[in-house]
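One chain of protein is taken out of this complex; the other chains stay put.
Labels A, B and C are assigned to the chains in the order they are written; within every chain, residues are numbered from 1.
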């Protein structure tokens, strides 16, 4: 797992958008990646909750890296599609996106994600569920 | 439409995350909203393309405001869920998210969105398709 | 739960399509419903596997009834939308669709489903995952 873990860390470091959000990789295992995001006032939608696009972005990244962690060393991962349900208003002091593998195939990997909002007092709630599809790309081809 | 247009503009102005991205409202009509986002190097994923979470965020916002534009004056809009397919690498000088109404019901509004990447020479391609569900919330209740 | 269970059974008995498929309710609890479908040669797609539409149909029904089991007595349930991923070729002697509640709200219930294929020797595999949205409808209104 150490090689895969390093590949995930190297790729995440290139996701400038994750840095703009202030998101960090906080857990990597085979088929499992967590990304943690502290709340910030410039990440909200019109009602003061975390924007659904932000929750979706960290969930998509966590799922993509969970998929990448199981792929061959010369592979890249592409998000083919994902679907998210927003379960509750995304309020909290920080947010943890958990990406997990449902099934890893040669070309297609099915992933499941959730975003958990953690309040200042430690109480937590699930605010988003994701079901999506990642694709293994070999060699230099970054497109299908 | 002028009242609805003003409600959309007022709400968008409160979406701090859209300002962080540098996104702007560029078209509002009944059931139709466009959001335009210039490319910026801090919005990318690991291969240098616009992060799928960014494309999804502007598509979700455009669709939410397309839905809000048809809702009663005392309503707020919530994203229940959305599904996105990424069609091509999101490279371009700017990106236009188009949110359109498929069907507006009393409680549930079904929306369709797309994100178009426009290159410096004016050529364009669709990079994301969205199919999603918005909900009308009346009065003060921002949750279901 | 006995009243809710009876409501689920009464409603399922009216789903003529479930009878056409040969599907049966095999488990009902609060927020949890299973539907079991024996394999039949007239339910297949072009490669001899269970048609994705059949798997999706029993998963949707199981999820809808899981949602209905938690709704007030005068309610009906509508499928707003669902998303399914096909994980493996749907071959087996029988198929069990499991519908479970992710979050039950006043109007919107988020559901998760899976379809498990069970071979003649008892081995099993998950062939479909579902993430969807159900809606509570009160009184006589069956539409939104």
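Operating definition for what follows: a residue touches a chain if its C-beta (ideal position, glycine included) is under 8 Å from a C-beta of that chain, and two chains touch if they have at least 3 such contacts.
Quick caveat, the model's predicted, so the values are computed rather than measured.
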{"item": "Contacts of subunit B with the absent chain, listed as residue ranges", "value": "83, 85, 87-88, 102-103, 110, 112, 126, 129-131, 133"}
{"item": "Touching residues on subunit C - with respect to the absent chain", "value": "11-12, 14-20, 41-47, 51-54, 56-58, 60-61, 76, 78-86, 88-89, 142-143"}
{"item": "Chain not shown, touching residues in subunit A", "value": "80-81, 83, 105-108, 110, 133, 135, 143-144"}
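Assume only the chains that are shown with their structure count from here on.
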{"item": "Of all other chains, the one whose Cα centre sits farthest from subunit C", "value": "B"}
{"item": "Self-contact between copies subunit B and subunit C, residue sets same or different by half", "value": "same"}
{"item": "Distance from subunit C to subunit A - Cα centre to Cα centre, in angstrom", "value": "29"}
{"item": "Chain centre separation in whole Å, for subunit C relative to subunit B (CA means)", "value": "32"}
{"item": "Two or more partner chains touched - positions in subunit C", "value": "83, 110, 133"}
